[in-house]
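Working notes for the structure below.
Removed from the display is one protein chain of the complex; every other protein chain stays in position.
Order of writing sets the chain letters: A and B. Residues in each chain are counted from 1.
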Amino acid sequence: MADLATLSSSYPSQGTLIATLHALLTATPPSFMHITDAHCSRLTSCALKRLLDVIALESDHKTVYASASISAVAAFTPRILFDSILNALARHSPTWDDGCANWSCTDGARYNESLDSFIWGIKDVHDYLRRNRNDAAVEVRMVLLVERAERLLPELMVALTRLAELTQTPLTTIFTSSLPWYDIKPPLGAAPDPYHLYVDPPNQKSTLQNLSTSLTEYLPSGSHYSILTRISKESIQSLQAPYISALHSVCGHFVSDPDELTYLSATLWPAFLDELARLATEGGVDYEEEEGELDITDELKLRLLKAFSPKFREALDVLYPRLGSAPASSLSSQVPSRLNLTRTEKYILIASYLASTNPTKSDMRMLYRGSEGGRRKRRKSSVLTSSRKGKDGAAIKVPQRLLGPTAFPLDRMMAILGNLMVEHEEDLDFGNEGTRERAAEVEVGRAGLLGAITTLTQAHLLTGTWPTYKCAVGYEAVLEVARDVGVSLGERIWEAP
Amino acid sequence: MFPAPVTPAKKTRTRTVQDNAPPITPIKRRSPSPIRTSPSKRAKLSHLTDSPSKLSRGVLPEEFHACLNAQKRAILVALQRPPLQLSQTEETDNEEEPAANELALQQLDDLLRGTVQRGEGNSCLLIGPRSSGKTRIVAMALSSQSQQPIIIRLSGHVQTSDRLAMREIARQAAAQTGSSFLADSDVNEPTEDDTDVNLALPPSSHLPALISVLPTLKRPVVVILDAFDLFALHPRQALLYCLLDTAQSCRVADDMNGIAVIGVTTRVDTINLLEKRVKSRFSGRMLRTASPRKLSDWMAMTRAVLTTPVADENASEEWSEMWEQAVDQFLADRATASLLNDTFALTRDVATLGRILISVVLALSPSKPFPTHILLKSATLEQRCPPRLPFLQSLSYPCMCLLVAAMHARTSGHDSFTFEMLHEMFRDQVRTSSAAPVQLAGGSVGMMKCSREVLMAAFEYMIKVRGFVISGSNPANVAKEFGKYRCMAEREEVKKAIEKQGGTNVKKWFSKAK
Partner (left out) sequence: MATVPGLKDPNQTVICIPYAGPEEDQEDRPLQVPSHSPYTSQDLPDGFGLRMEVYRAAWKECLDRVQSIIEALHAPKIQELAEEVRSAYSPSQTIPNLPYPEIPTFCLHGPAAFLQDVTREILETPNIAGCHLHPSDCTNITSAMKSLISAFVNVNAAETNPKKRPALSLASYDINMLRAWYDHLEEGTCTQLIVVFHQFEQFDSAVLQDLFYICSLHVPELPFVFIFSLSSQPSPSYLHATYPRDTLALLRVRRVVAPHGWPLAKQILEDTFFSLDFEPEVMIGPAVLDYIVDYFTRYNQSTDAILTILQLTYMKHYDNPLTFFARDSLLGTSSPAEAEQKLSKPTFFPFLDALFTRISLPSPAPALDPLFEPDGEPGDDWSDVTVASLLASMDVLREKYKARLRDIKVGYRLMNLMKGVLVKVGYDTSAKKGNLEVEKEDVELMRRALRGRCARESKTIGAAVKELSAAEAKELLSSMHSFFQDLPGHVRRKEDKARVKIVSWKSQLQRGMEEEELVAFLEAIGDWVTQYLNDRLKSLEECKLWDIWYTGSSPIPSEMINPAPRATIISALLHPYEYAQPDTESEGKAPHAPKLWELPDTSILFRRYLEGGKMINVYDWYESFAVVLESQRREIRRERRSDAVASRNKSDGKGKGKARAVEDEEEEEEGGEEWRMQVQARFIRALHELDYMGFIKHTGRKADHVLRTVFDVLD
């Protein structure tokens, strides 16, 4: 049971699950169980695998435990599923030198061609395991763990849930999924109801425990501060707890998955230590001259945490969505924020954004410089809130900008583009009022410009194919571009925010 | 579930031992009904509980831990085979007809005997709700035969085509007789392509030949068709036709060994699925199994399971008495009764009861050694009606905001929404709330900001756990922030979750959604 204890301590939020499962599997388990885990599936699957190993070690002269665990995503064809399950149960790993041959009790027996031959396979594995312990009394218990069961091939699901009954063997099927059984069960009640198990959502205590167990390596290998080597392991260790709790207090609200928090803490830890070194060196000269071990005063500890705390939030915004990724020497996102485009491309982008968001009928109003100067009033876009409900209970119209771009014919965009360029492009001269439109039409029809449209589609800033396109760039980005060429986007958009 | 009856080693005659459910015939049964025994027991137990010598504050003394574990194991084993409703409780008056399962078993037994001993051809349907013991009745009937027939088990879930079924029949028959049929069926030539289409399947033309062989085997044959209704869906019902036809035309003769075709299904209208010619070959015999009909049976079963005698050595008299009393007290408890009653009213599915009891038993520990209605309650909740949206139990701040925003969208008449909509609402909410003049300890008490990307991640999470599901049909090439989604959580559920976990700001914002 020692293993069990360590196991459940290293997976705190799975503790109860582990205990229950162990009790069940070592007694006579139901033939089909379902584990719902909406919170941290990776940890759970690790925990389960470790548990199965632990149980396998408990097999003795009376009972032999064999288990197979497979991810439903990885088993994208029945054949892969069959092969990997049988090989795992028989503890057989195919090697290249014998031609990646699968396990089979008698040479040439094939189990992976269809469901019923797979069932024979299970029976054979069962007998094989029993025969291995040349002892008729020995009882074989097989466990089949299927992760991300929601992705199982539908034609296999029913059979797997009834596997014990179909194979007449003591086999337990365990599904794990982020969804409850009722969301993934096959229709017509073809599958029996499972014994339901749940993973407790991670709470602060368990998460902190996760974090501290994960943070094992104290000194980053590639640190350029020599002073760190002079700080004792213990005192660095002493920083760990406050560091972790600080991290959790900031990021815990936004991220509940312990894995992600671990990722953050691991990524920030070197930066944290560097900060420490920086403070130590710039802060106290005394750190400098005195030789040998130096320990960290509480005052320094406080300064450190204070100085570092803003970093947590920055890191969260960059690392959690993986805008940048570890090792992030600088925590700022590695993605350059600006688009670099030629002038024409910028205009096209603006024009197509307008074409994608403005209603067609509004083009005249929005684009032509009104002879009586100044555009007419735009429709004020309603940010929908419950308070402002349209009259007679009808729903308020949601601005297109929030519903996504609509497709537009090229010619419409060209027309908009022409107007934009006439109004904003000084370098090209469009002559006087009379010839302007003609000139604009020529400019808009230039090969270079048409080429630019293609470039934009290749760059996935426009989507679609001739002659209808969609703008694939968001409001913010377009706004920026518009600033570059001096177009005031706000005036042009029908429903500006 | 139960040891394969094929292997003679396991084949024992008496049912009572064969599956250690409580014995079947009324005479041998010992299970005092709660009503009769309760008063005295309750008295006795009360003195027991408040006598510190035995049980101090309900904590189990050291010496009994082994017993408790043994008891738990025994019950778990028993739960794998909950007792069938074969017999009435003693106080049943005689005008009541015998329980369905009893009857079914009896009839099936006769039918099989006919086939096995007299070499008849028989066919029947065994119909009954899920986990009402169909499969086990078949097994018991089979195992009670004088001679072990050749058993061929097919399942509609696995043998999805007649050709698959044929090969399976051949295989099983071969496995039990030693001689092989459909010589071509077992060979599988290595093929280069991995597109698993090349099954070495017998041509369907061989079907009649194969089936007609069955009665001529050394021993009588019993064909069990699980999920019988699915076989009825195969084209032209060829397999069923051949089987039933052979069964019907199987005359008692010295060279014929008899065949029984047993269809097992939950569909009551299965008989209507059969084509006319098939139906005409079918004997029309339909045996029905049933779940417990009366609450008393339900209770009795619970008791029977809980009071499973501990088989092995560490069964101490003292413990079993203590356990008996605890169980009695548990069952006598009104709360317990009502809980069981609810379940019974909802579903008579024995399996459900079994699952509930499992989780009760698992919850027992030296500190809480005996079943209580509290345990039963939680167990019932968790096994009978599991939470529909488990993720609601713990929501990160962004997820809560998304949910609230979705609620706002709903109240303003937009059941389906895009990420952009929710994001904009959230952003504005943050702006307004932080603009509010309210100051707390010098800092404004606005809602926490949250970057677009982080919010998007939360949105993806909600999709992953089906908190948000695609509404209608999204065109394939739509960007993820513009996909249209619906929120699965009802207002009340969200309310609960927010009440539990949300900060004041979130609650305030939520309350605005009216």
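Keep this in mind: a contact is a pair of C-beta atoms (placed from the backbone, for glycine too) under 8 Å apart; a residue touches a chain by one contact, two chains touch by 3 or more.
Since the model is a prediction, treat every value here as computed from it, not as a measurement.
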Absent chain's touching partners (shown only) are A, B
So which of B:456, B:489 or B:506 would be touching the chain we can't see? B:456
Chain not shown: contacting residue from A:26, A:406 or A:455: A:455
I need the residue numbers on chain A that touch the omitted chain, in ascending order. 42, 71, 73-74, 76-77, 79-80, 83-84, 87, 93-102, 104, 108, 110, 112-113, 214-217, 220-222, 258-260, 262-263, 265-267, 269-270, 320-323, 325-327, 334-340, 342-344, 427, 437-438, 441-443, 445-449, 451-452, 454-455, 457-461, 465-466, 473-474, 477
Since one chain isn't shown, list which residues of chain B touch it in the complete complex. 188-194, 453, 456-457, 460, 464, 479-480
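The working rule: only the chains that are shown with their structure count from here on.
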Chain A and chain B have mean C-alpha positions lying a whole-number Å distance apart equal to 34
Complex contacts: residues of chain B adjacent to chain A: 1, 4, 6, 9, 72-73, 76-77, 80, 130-131, 135, 153, 155, 157-160, 164, 167-168, 171, 188, 194, 196, 198-200, 227, 266, 349, 351-352, 354-355, 358-359, 362, 382-383, 386-391, 393-398, 408-409, 411-414, 418, 420-421, 424-425, 428, 448, 450-451, 453-454, 456-457, 464-466, 477-479, 481-482, 512-514
List the residues on chain A that touch chain B in their complex, please. 20, 23-24, 27-28, 30-31, 36, 38-39, 77-79, 108, 110, 112-116, 119-120, 136, 155, 158-159, 162, 164-166, 168-169, 178-183, 189-190, 192-193, 195-196, 198, 201-203, 253-256, 316-317, 320-321, 323, 383-390, 393-396, 398, 401-405, 463, 472, 474, 497
